[in-house]
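One protein chain omitted, others in place.
The chains carry the letters A, B and C, assigned in the order they are written, with residues numbered from 1 in each.
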Amino acid sequence: MKKQFLTAVAMSALTIGTLLGTSGSAFAAHMPKLAQSTTPLEVVPSPNGNFQDNFNPFSANANYGTLGFIYEPLFYFDNVSGKTFDLLGTNYSWSNGNKTVTVTLRNTNWSDGKPFTSADVVFTFNMLKKYPAADTTGQWQQLASVKAAGPHKVVFTFKTTNVPFASYTLNIPIVPQHQWASLGDPSKATMTSPIGTGPYTLGSFSAQDYKYVANDKYWGGVPPIKTLDFPAYSGNNAGDMALASGKVDWAGMFLPNIQGIFVNKDAQHNHYYYPPGNVVMLYTNLKDPILSQLPVRQAMSLAIDRNKLANEGEYGYTKPASALGLILPNNQAWVDPALKSKVNLSYNPAQAMKVLEKAGYKKNSQGIFAKNGKPLSFSLQVVAGWTDWDTDAGLIQQELKAVGINVNVEQEAFSAYNNNLSGTKKSYQLAISWTNTGPSPYFLFQNMLWSKGNYNVEQLSNKTVDNALVSFSQTTNPGQQKQDLYKVENYMLNQVPSIPLFYGPVWYEYRTMNYTGFPTAANPWINPSPYTNYANAIVVMHLHPAH
Amino acid sequence: MRYFLNKLGFLLLTIWAALTLNFALPRLMPGNPALNMLAKFQGKMPPQALKAFELQFGFSNQPWPIQYINYLGSMLTGHFGFSYTYYPVHVSTIIAQSLPWTLGLLGISYLVSVVLGTVLGIFIAWRRGGVTDSITPIVSMTFQAIPQFWLAVVFVYFLAFSNNIFPMSHSYGNTEVPGLNWPFIRSVVYHGFLPFLVVFLTSVSGWIIGMRNNMMMTLGEDYVVFAEAKGVSPRRLIFNYAARNAILPQVTSMAIALTTIIGGQILIEQVFSYQGIGFQLTNAVTSEDYPLIQGMFLIVAVFGVVINFLVDILYGRLDPRIRRRGATS
Amino acid sequence: MMQTKKKRNSNSALRGFFRNAKAVVGFSIFSLFVIIGIFAPLLAPYDPQSTNFAPSLGPSVAHFFGTTNTGQDIFSQFIWGTQTSLIVGVGSSLISTLIGFIIGVYAGYKGGTVDGILNTIMNVFLVMPGLALLILIESYLKSSTPLINGVIIAVTGWAWGARVFRSVAMSITNRDFIVAARLSGAKTWRIMFVEILPNMTSQIASNLIYACLGAILAESSLAYLGFESISSNSWGTILFWAQNGGAMLSGSWWWFVPPGIAIALVGTSLALMNFGIDQITNPRLRIHKKRKISKKNPALEPSGGM
Partner (left out) sequence: MSDRQPILELDHLSVGYQTSAGIVNAVNDVNLTIYKEEIVGLIGESGSGKSTMAYAIMRLLKGDALITNGTIRVMGKDVYAMNLKELRAFRWAQMAMVFQSAMSALNPVMTVQTQMVDTILAHKKGMTRLQAIERANQLLDIVRIDRKAMQSYPHELSGGMRQRVVIAIAIALNPGFVIMDEPTTALDVVVQRSILDQIKEIQKQEKFAVLFISHDFSLVAEMASRVAIMYAGRIIEMTPSQTLQLGERHHPYTEGLLRAIPHLSADNITIEGIPGSPPNLVNLPRGCAFHPRCPVAVDVCKDQRPKAIPSGNGHVECHLFEGEQEVQHG
């Protein structure tokens, strides 16, 4: 159960890029001007242990809301809707052969009243240069310089052309020079009195509860809610119970049987929807001599009943993944029209056996397919305690066994599992794991399929894919970008470099008793979960009292 | 004095054993703390962070005796390293924050179950063969046999979730301002009641039955019969002659039973999201926060050992025979 | 002579055990669960892991305890869980009692430096908070099976017994028959197991009982915290899945109540047996049911108000 939160959080942190070709800043947050309500909004982004007094935006473990409610980046690029939201920047434009991006800044103040200027932006980036430990997205591996061009204009110059990377750059939280200049290494600092530009400031902190209070001088207008309250709950029952008993307004938790436990308790006010957030894959180690054979991967893909995984392992909270590696419907616009009919993966055990027989495999005395005396027998790694994936692994084992492929499920501690998958020496055969996503499918593909990708777990190295991805990264032309991705989609469909299983859901529950205006399934205009950095503040600015 | 030194020596020895266990376990496992830390960030950290983590977690390629000495040194000075989950927060900060809650809850539930259990044990031994004597031990034994977490969950469900009589979680209300003010104290008591009740119900049995049996044994002792014969009043007989002696074996088990109470409280804090050491420890385990696990375990162990020491000293005070003999067990 | 006397003692103790109402009730409950555990393959109607049933059903004739949210038959899980939990409890208690016996008796028998060292080790294990130690070990040993957990529980929990065995051994080491055995050149292990062991049957029985209760509780706690492989099936894992599947919140009491009650029942049965053993071996703990013999018999009244 813990897993959902962990991956969801990990992914949301990575979900910060976008495709910058799409005509600059597009979507200004709609800021309603309504009287401020004093009823606190109870937010549980994820049940976890006690809080620590740390609101450092450069710490991967900063408390929820640090990024968004307090600190803002220049722009926010949403991975669910693909839209761009202007935050501290109001406009950006590419030049110099797509190596330079110029950003116009908003004229606003820090929460302590001091003005926000381009000096703060330059300071922030130079600080990351000075302390690489804090530069967790590797900005200075790509950046050549960050320079101010007047008090409200900043020019970013990259070493090479990499348009999508700018989405990481423009997503860096900006901190005030006057507070941070004396702090030293930001990766080691714990920030207990944060000064930001966001709609809220830190009100009070204790290990079991912290509160944000409205920054009434926020550039986007007076926040509609005076206080945001973040109580700490353990992952087991306490958080679920709090939600079920109506004590929480906005949550990003996994709940078993959510309809019965949560919605039915107050069907008028209790709602949820779980938009797809990433693709959960059955990774195949392509360095393995047998798994490198396409028919074997195809057969496995055909033999897995994804509906069963989605309904039993995943409690019906998600849907089977697409064959193209795209997240649908989020990425609907990117589907190669020629592949429209092949988007859905089929479950066909009989066909799976045929594929193997055609490839020269025969069942041995144990009923397992074998060729040259080598049976199809693999280990499958999952994280111990991530119970839904553990269950899925068990189901996959049963299904593959049914067609004649033997699988041994190995439940590993997270660190061991992670070392096996993403360490330099990849010692696994099959593994269930996530994908890293962004506002366009490029990010998922670039992470997973590019030969130098961050999460190229299956160790693919394919010229066609690499060329297509590089081509994509150097252009701002949407037409060209689509053509590039179509190539990757085709590769995904035909070569099955890894086997898509189902979508990893974004956890999102909301209660409209006190406040309304939450994103809904009918209008999914933004990633709606309270654990999504930056989107959280944009959502709150759209809420209004229910009465 | 010799008794005291003996016990103090044992205290130090046990703490050393706990420290060494803590040192050995992670080193017996594959990988190293810095790699684990890096894994925690799931690729968000550049490879050069590894070097930094190795420095931060005190991991080095030095021969292990040197590592061990460095480790002991940093542990003794309270440098437990950084937590993975809360990096860059120090483990000692987290301990400082959760320890008072555990101490408070544990202290009170422990004290109440010892005192009440002992008094009840005296009472039913006095009225032995009566209705209370036949019912109390069985009822309390049943509670002792119930898994603590299960009882806690059932209480939360019926008394907090369904009926809203008690709060479901936390150690005080989110609207209270921590400090020495009445609403806060009241809130702490109110929130602590259910966790307390679970600890109490599941641990009181040992005291009741132990004390009852000790009393029964003591009531058969010659000095009690002798005292009865010489006309000592029943009250004085029960408390000053019988109970005063019967309580001695009880005190020895007090120290040992404490360890199970600490264990029980780990689970209970988890169920109630009570912001103590146990809650932190279990969460640290689920998120594989090894420095935090080690720090928490160390604190729990040291805490148990120190209380043990105090109980031993108390025992020495209660039993005049021990003061001179300096027995170790 | 010695031998026959011992035999007579243990026989009469056994008879005493079955004359003690508490012990008999405890023994009956425990036996019932043992029978369920032994005949689990026959009693369980379905495969406990099979997900072939409709999910989240309430109790019915087809599914006595309903089904889980993934469509597993809870009754079958319960029956198989009985087997696992009892194996863990009994197995762990046997191991820990054996370790405790060897260390405790050896320390008590040898005395001196050996005793000093062993006794210190014993005390260290005694004051280490057990569950915290288990959690620490589990954090490095992800998803172990109930059986492995049983062994770990035994290896960390033997000190309680060892302490008792040590003191009993100390008190009988200087008795004539032990001295005689030693003088006649008997090996230490022989003295420990042949001469000393029969003299501490009640302590051994009592320790087995408490270790069993402790192991069942500890195993269920570890399972509940999620430290067991998900393919295992014990009472603790049922509770883990019940909690994981929101059984409480959806009011599916038939999912989380049976394992909890079962653990409590087995635990109570063990405690009752121990209570019985205490009363048999310790005459002072016996309650004398005072039947009226003659109406006017002042001796029947408690004297001194006790």
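As a working rule, a contact is a pair of C-beta atoms (placed from the backbone, for glycine too) under 8 Å apart; a residue touches a chain by one contact, two chains touch by 3 or more.
Note that the coordinates shown come from a computational prediction; the quantities given were computed from them, not determined experimentally.
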| item | value |
| --- | --- |
| Hidden-chain contact residue, picked from the options B:Thr20, B:Asn70, B:Ser162 or B:Asn240 | B:Asn240 |
| Touch criterion as defined above, residue of B:Asp133, B:Glu176 or B:Glu221 at the omitted chain | B:Glu221 |
| Residue touching the undisplayed chain, where the options are B:Glu269, B:Asp289 or B:Asp319 | B:Asp319 |
| Chain B, residues in touch with the chain not shown (by the definition above) | 220-233, 236, 240-241, 244-245, 248, 318-321 |
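The rule is short, and it goes like this: only the chains that are shown with their structure count from here on.
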| item | value |
| --- | --- |
| Centroid distance [mean C-alpha coordinates] between chain C and chain B, Å | 22 |
| Separation of mean Cα positions, chain B and chain A [Å, integer] | 41 |
| Rounded Å distance between chain A and chain C, as computed from the means of their C-alpha atoms | 49 |
| Sequence positions of chain B contacting 2 or more other chains | 153, 156-157, 161, 270, 282, 284, 286, 288 |
| Contacts with 2+ other chains: residues of chain C | 140, 226, 243, 248-249 |
| Touching residues (chain side chain B, partner chain A) in the complex | 30-31, 35-36, 39-46, 48-49, 52, 83, 85-89, 93-94, 97-98, 153, 156-157, 160-161, 164, 168-172, 174, 177-178, 270-273, 275, 279-280, 282-284, 286-288 |
| Of chain C, residues touching chain A in the complex | 49, 51, 56, 69-71, 140, 142-143, 226, 229-231, 243-246, 248-250 |
| Complex contacts: residues of chain A adjacent to chain B | 2, 6, 10, 13-14, 48-50, 52-54, 56, 59-61, 132-133, 135-138, 141, 187-190, 204, 206-209, 229, 231-239, 241-242, 244-245, 385, 413-416, 418-419, 422, 436, 454-455 |
